[in-house]
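Following this message is one structure expressed as structure tokens.
Only one protein chain is missing from this complex, and each of the others stays in its spot.
In order of appearance the chains are A, B, C and D, and numbering begins at 1 in each one.
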Amino acid sequence: GGTATQSTSAPPLVIHAVDAGTFQEDFNPYHLEGVNFGTSGMIHETLMYFNKLKPGEITPWLALKHEWSNNGKSVTFTLRQGVKWSDGQPFTADDVAFTFQMLKDNPQLNRNALEVEAAKALAPDQVRVDFKNTSYAKLFNIAGNTPIVPKHLWEKQKDPVTFTNPKPVGTGPYTLSKFSAQLYEFVKNPSYWQPGKPEVPVLRFPAYTANAVQTALQQGELDWAGAFVPDIQKIYVQGKPEQNKFYFPPEGVVTLLPNLTNPVLAKPEVRQAISLAVDRDKIVRVAERGYTKVAHPTGVPMPGGDAYVSPEYRGAAFKVNVEQAKELLKGIDPGQLKFTLLVPSPFTDWVNAAQLIREDLAKVGITVETRGVAFADWVSKVGKGNYDLSIRATPSGPTPYFQMRSMLFGGLATPVGEAATGNYQRWKDAETDRLIDAYAATEDEAEQQKVTQGLSKIMVEKLPTLPLFYSPSWAQYRTDKYVGWPSEQDPYAMPSPYTSPDAAVVLLHLKPAPK
Amino acid sequence: MRFLARRLGFYLLTAWAAVTLNFLIPRLMPGDPVELLVARMKGNVEPAAIDAMRRAFGISDASLWQQYLDYLGNLARGELGRSITFFPTEVSTVISDSLPWTIGVVGIATLISYLVGTSLGVLMAWKRGTWLDGVLPAATFMHAVPYFWVALALVFVFGVTLQWFPVSRAYGLDVMPGFTGEFAGSVAYHAALPAITIVLASMADRILGMRNVMVTTLGEDYVVMAEAKGLTSRRVMWAYAARNAILPNITSFALSLGFVVGGSVLTEIVFSYPGIGSMLLKGVENEDFPLMQGIFLVISLAVLVANFLADLAYVVLDPRTRQEAE
Amino acid sequence: MIILEGRNLTKHFAAAHGPRGRFGRRPPVRAVEDVSIALRAGSVSALVGESGCGKSTVARLLAQVYPATSGEVLLRGEHVRAHRGAAFRDYRRQVQLIFQDPFASLNPFHRVRYHLARPLRLHGHARSDAHERELVAELLERVSLTPVEQFMDKLPHELSGGQRQRVAIARALAVRPVALIADEPVSMLDVSIRLGVLRLLEGLAQESGLALLYITHDIASARYFAEDITVMYAGRLIESGPSEELTQGARHPYTRLLLDSAPDPDRLAPPAAERHGEPPSLIDPPGGCRFHPRCPIALPVCSEEAPERTDLGEGRWTHCYQAAVRQ
Amino acid sequence: MNVLEIRDLGVDYLSGTGAVHAVAGVSLDLRRGEILGLAGESGSGKSTLANAVARLLRPPAAITSGSVVYHRRDGTEVDVLALRKNELRAFRWKELAVVFQSAMNSLNPVSTVGAQIEDVLRIHEPEMSRAERAERVVELLQRVGISADRRRSYPHELSGGMRQRAAIAIALALNPEIIIMDEPTTALDVVVQRDILGEIRALREEYGFAVVFITHDLSLLMEISDRIAIMYAGRVVETGTAEGLHRAARHPYTGGLLRSFPRLRGPREELLGIPGTPPDLRSPPPGCAFHPRCGLAMDECSATMPALVPRKGGEVACLLNDGTGVS
Partner (left out) sequence: MKIKIGAGILVLFALVAVLGPLLISADPAATSEAGLQGPSAEHWLGTTQTGQDILVQTVYGARVSLGVGVLSALIATMLAIAVGLIGGYVGGVVDEVLSVLTNIFLVLPALPLIIVLAGYLPQRGVASVAVVIAVTGWAWGARVLRAQTLSVRRRDFVQAARASGEGPLRIVFYEIMPVLLPVIATSFLATVVAAILAEAGLSFLGLADLSTVSWGSMLYFAQNGQALLIGAWWWFIPPGLCIALIGTGLALVNFGIDEIANPRLRTIKVPRKARA
């Protein structure tokens, strides 16, 4: 460690990833909120890298390739040779096996819910992991979202669950050099396996709360941030768009959830009418401040997801049509068209969106009462199905399938009163479920795309939930020190500093700015 | 000592009530921190992992009574459990990291506000009918202003517009914590605005309270007598009038500490100050039971201790209670 | 005829302050010890003593504001037992209290009419609203607050002290009691108006046959308004007798001291300056005769045992070993 | 001979609803070494007069007219009302001391009795050493009959009588020429009151200061004072020697007061009292303020304000005695 800041010529990069008043000294990549950002990706790497912005694009990382066997219940990875832990020990198949075994032994750490049965090093560069069930669809979780930890150090820990890994040793491009409650610093790992990289010698992570980061952005303290900025032009860009850049690619879709256990909302024509009445453009402009885009009717982020969308709908777009909506509602007793729209009040943009939706629906004779509730309350109510309408984001995955599954899979639709973990509107449709099962049962990418196209069709035609806009991934970066950031033209990784391991991928792409 | 023993008994009872309330509230209210966490992690966690995590956070299914006993037992050992937000950090660590900041800022600010407010109150009562009466409307106004609004205004004027003071965190990024002048200076510089906020917002109450009691005291015969004795005004004002007027104010001051602490919670949030208030909000937002409980407990106990100290001060300052105490 | 009688009344209060003894208990305040007193119909009896000697406590015991620690209260010769319920209410109706401070004994919020009408209604004396009005007017007239119409709708703060005390008396009368206990009814009033109130009380006793207990620290006024006087010292009775005889020929040294100390414009030369000491504490009263530490003629026995009552004839008695000694 | 001369003093209490003329046109002399009694009903302005002389009035009180002149022993005159702050501090307590009505309230509850005496010494006699001060405190306390070990007691630890003595000790600290005593014994028992009165007289003999003794108990004044001034509604209506007033009061109000006191000795004279109530000082009756209550009032009394004119052995303000009014 030490302060290598001054000795190198290239300047440090100041990063704000997640809001924090202070940091805890926790570098266990399996911890959730307490862990300091950068631990996975920059220190602990994964076997493969999945670019969510280009579904299907997979980059070998610690593993060079993978091979399924046993009907998708086993996967064998061939590992990269010559990789070293930052303490000089070689990285081997034992480390990978140890990592998966640890997840099996400590379900508390198994946040991906991998059904690991066994993990075995077959050779120094080969490891096989066995699962209880067919796991094709989980490749992202297995290879792309499981940071590998060094066996020789971690096996000494009695309880990996509470282990805070204060002196992290990883294979990644950076190592921890300094820690205080307000700031920690990473320095370049000199023996990183990608020669010559990274070119950014020092990363500084100061602690900023959601508020403080705004001031920091305004005063130019940050080189890279992932913050919601209420007025990005005024606060951040400040008239220098060529230097103070931002890029908010979609990361999942925000939908208007109709609770399908409500008999009125269960009627397709009602949902259709609602969808026709809502002016998504205005929502994006006013509530979302133009930071994102109106969702594609399938909910799939476009154009990245083209291949996963049924060809007939690739060019589709939402249009407002009040007259048609009114027409659709003709047969329904206006007295029944009264709903409450539940939103988590800390999400101010959604609160505003709800307000706009209310105004729009009023035009077609639907009375909506917006109710802002505490985040916790909202989670519980929506989870248990105690609502009429709500707004919720569905996370994206490495392919649109993950999003579809989470939105539509009948197996997730718990009875009202029981907390669901997806499909909150409680969509139940045999065809949907069949398609979802079919995806999970195959390794073949073309087949998977076809299945997802089928799901996209259902989204458009049956409106199980109403996509509004994409949830943006926040990224502000300045090009005065370093260039090579992801952009709309070159979306090689999620640009936000809080996404891992993408952030590490971004750092490996950066080059000092030309003077 | 009888009086103090009685008060101590009362505080113990209150502490027990706080502890029990603290135990009961989260258990009587709905909510599941793990679900929340999952919802917040937006896809970084598979919902199927919820159960395992619940176990990791020590959320238990034991009977309420058993939980209560465990809770008391843990408390007795000083264990407040692990925070969910900062898992696996112990709540006690979170608190011990953040408490000094709060105590520093709130403590010093309260002290200043008490001293200045009390003196101003004394002076205003003494100099009634002079220009000092002009402070009264201002104090009345400040008495009703929300702490956080004062904070916002100060941030706007001195932080954003004039840029005289930093508006967030407890010390500069470029200094490392340690016993250095640089660090101390940075801490003081960063604490300035939050402290001013608390002083401004809480001083009005002290001024008004002290003035009222003081005015009443000034009408007492012993003050007239002191004046008649030909003592200097200063001596009459401080040794006779203020000395007596402070007595009823001690208790109200101690009781108002709860408000000051509450107000400082909001202040910390505006200034992103890494104190206990910010942590409390974080705990509440995340339904982090152990953290909320721990912090609420610490705040309550701190206020209790402050109240007890006020009682002690009272006994020292008022010979009448001293006799009773024998 | 004896209407109201207290026999061997004793009252100990739990002290709210002060040091505690063994077992953490505080010794009681022995406010009243072994007091017997009787009130006759149509006559005024006075209870005289210095401040804090327990006069008000005796009054409250007789009115049953609180129960006696020991001893009993008799109304028309019958024991008063009930402390709640109808019987007790009935007792309350027959024995009424008048308080010292006319500024505190009327609720500042209620009009004179309310103060008088409430007891009338509570005890069922008023048959109708009109009747009630009539009775209120009658009461006001009895206490000479005329014109009644003008006084009926006044609030207490619109009245002078003497007028308030009259309202308080009228309120007590509204209940139609047989015994009236007036606890220092005029000590808060100006000299010039005291007389009027005292005369009123005296008249009531004589005309309506009320039994009246006049409590005061002003022995001179007791001489004028009471038929007999009982003197109290530090919670105990020390001497009693017809007022004229008692004031002119006191037997107990304390009574004599009291009489000597009372200001008297007719006295030619003021008595010699002497220090008499302070009244004793009731928490730890002196043993034996409670007056012995201040008594100029105390005998050794005085500090050992409290003297028994010595009857002196003609309704006079005293508690003093030297009662027979005339000075 | 006069140590203090008050001329045409007027004091108003200003308020929204009109000024209260608490003291109006009072002229009064205090002779060296005498005890001047000041009597009158509650609210007649006694305390206001005393406070005006001691310059202790606070807003909303304001002196509207008149002068107060103090004569030093060396013959120099001091215009009391014109004293500046520092002179006033020296005047108060070195030349004039005050004993207030209730000693409990006039002693600082949080400081010991000794410290409160020392306070005076420290400010006014800065040359005294600490030991000398301590010695003087003990001496003063003993002089008023408090044992030396009590100097470390707080006021609440003393009985009422002792507190009053302590207050007198404070007043004596600097050997003043004048001591104003505003109802110094009202809260005390007759026996204790008697002791204190004796004490005051003895001290006066010893030190030779003049006393203004305020009370509403005329019979008390008769005993203690050399001269008496009677106040009514903010004015002095009669002055005279105690004996002279007792024998033949000239003003009907004085007469009424004297006949309001029940007597302990002699035959039970009929008490007459004074009818009516004291006037509202905001709008006193025109002419003689006493005329509405006066049995001897004439038509003119409601029109002409009588002046205080010298008579044999004193002064009186009454048309009956004026010579001008009696036809």
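One rule holds for everything that comes next: contacts are C-beta pairs under 8 Å (C-beta built on N, C-alpha and C of every residue); 3 or more make two chains touch, one makes a residue touch a chain.
Fair warning: this is a prediction, and the values are worked out from it, not measured in the lab.
Q: For the chain not shown, which residue from B:97, B:227, B:287 or B:318 touches it across the whole complex?
A: Per the contact definition at the top, the residue touching the missing chain is B:287.
Q: Which residue from A:90, A:346 or A:415 sits in contact with the chain not drawn here?
A: A:346
Q: Among B:5, B:111, B:145 or B:316, which residue is in contact with the omitted chain in the full complex?
A: Of the candidates B:5, B:111, B:145 or B:316, B:145 is in touch with the missing chain.
Q: Which residue from C:6, C:54, C:71 or C:119 sits in contact with the chain not drawn here?
A: Only one listed residue reaches the unshown chain, and that is C:119.
Q: Kindly note down the residues of chain B that lie in touch with the hidden chain.
A: Touching the chain left out of view, chain B contributes residues 10-11, 13-14, 17-18, 21, 25-26, 28-31, 128-129, 133, 136-137, 140-141, 143-149, 152-153, 155-156, 159-161, 208, 212, 215-216, 218-219, 255, 257-259, 261-263, 265-266, 269-270, 280-281, 283-285, 287, 292, 295-296, 299-300, 303-304, 307.
Q: On chain C, what residues meet the omitted chain?
A: Listed in rising order, the touching residues are 63, 65, 89, 92-93, 96-97, 99-101, 104-110, 118-119, 122-123, 168, 171-172, 174-175.
Q: To test your reading of the contact rule: which positions on chain A touch the chain that is missing from view?
A: Interface residues of chain A facing the absent chain: 211, 214-215, 218, 229-231, 234-235, 282, 285-287, 289, 343, 345-346, 348, 351-352, 354-356, 358-359, 370-374, 376-377.
We take it that only the chains that are shown with their structure count from here on.
Q: Could you give the separation in Å between the centres of chain A and chain D, each centre being the mean of its C-alpha atoms?
A: 91
Q: Where on chain B is chain A touching in the complex?
A: That would be residues 30-32, 35-53, 55-56, 82-83, 85-89, 93-94, 97-98, 159-160, 167-171, 173, 176-177, 270, 272-274, 278-279, 282, 285-287 of chain B.
Q: Contact residues on chain D for chain C in the complex?
A: 41-42, 145, 159, 161-162, 189-195, 197-199, 201-202, 216-220, 222-224, 246, 256-258, 260-266, 268, 271-275, 277-278
Q: Could you please specify the touching residues of chain D with respect to chain B in the complex?
A: Checking each residue of chain D against chain B gives 54, 56, 58-59, 88-94, 97-98, 100-102, 105-112, 119-120, 123-124, 154, 156-157, 167, 170.
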